[in-house]
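Removed from the display is one protein chain of the complex; every other protein chain stays in position.
The block that comes next holds subunit A.
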Amino acid sequence: MMLQLEGILQALNAGLLLGAHYGLMCVGLSLIFGIMRVINFAHGDFMMLGMYVAFHLFTLLGLQMVFGSAAGPFIAALLAGPVLFLFGYIAQRFLISRVTGTRIGSLEGEGHYAQLILTLGLSLILQSGGQILFGSVPVSIPSDISSTAWELELAGGDVVVFVNQARAVGALIAVAVVALLVLFIGRSRLGKSMRAAADNVQAALYMGLDVDRAHRITFGLGIGVTAIAGGLLASSYPFTPYVGLEYVIIMYAGVVLGGLGSTLGAFWGGLLIGVIQQGSALLLPTQLQNTAIFVVFLLVVFLRPQGLLGRSAERT
């Protein structure tokens, strides 16, 4: 009995910690897919790029020396954010803007095919480019605390739960970034104009908003935030240039679960996926963990297509 309880709590703890990382990733995608309604196939590959940026900041650029190998990996992950923001900003400026925003204004449906093809191409380029540049040997950014754990004694010491320190710190950072971002999108003038520009391009122009700039910032933020999540994960998981494929489906599932267009919802969606994934490990063999995610995902889509937390404001 105690053993079972211990197993469940252990899985819940692992699920929540990992889920917070997923949640951060999903929040990044929700800016692009949920708010801007751009189908970005390359989102996972941008994350991969973020992970390698964090890796090289840590090793080559001396973050390891400056901050030590306990804090260094986390600082590298945070710094990958602004670097990838810039990358996303530029990608939107020169590529994605050709299939979104003011250019298509009225051609909603037709825009999506072009987005699919463009971002799929981008995804392939990033993957093979990554392989040429970084090689295909898995790397990681281990922190000194990656394999240490806090022991939580519950029920008078009968139940012990191990909390991995690196993942706990990563989860805290993820929650903090999500909180800041939700405040920014919800409260700041720039955040509101980003949502307005995504809601209705033409009306945003009639208000005198700089729509293209709003789209560039939204795209950059979406990529940057996901890159931070990737960097944080890299302290626990090794990765290769193809790591994006493993996560991109989780990200889309999380965004849809949380309800398209809701930034905070995407976080809950990601968190839920983490819990399902780790929880299913109690019952299912590891290979079937992702199957469990999809069963739940399909159930939600079937029973509650607006997402678990979806609001139903009509968009035109």
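Here is the rule we go by: a residue touches a chain if its C-beta (ideal position, glycine included) is under 8 Å from a C-beta of that chain, and two chains touch if they have at least 3 such contacts; residues count from 1.
We take it that contacts and distances are computed from a predicted model.
Engineer: Pick from "ABC transporter ATP-binding protein", "Putative ABC transport system permease protein", "Lactate utilization protein A" or "FeS cluster assembly protein SufD" the UniProt protein name of the chain that isn't shown here.
Structural biologist: Its UniProt record gives the name "ABC transporter ATP-binding protein".
Engineer: Touching the hidden chain in the complete assembly: which of A:148, A:202 or A:291 does that?
Structural biologist: Only one listed residue reaches the unshown chain, and that is A:202.
Engineer: Even though one chain is hidden, which residues of subunit A still touch it in the full complex?
Structural biologist: These residues of subunit A touch the chain that is not shown: 105, 189, 192-193, 195-196, 199-200, 202-211, 261, 311-316.
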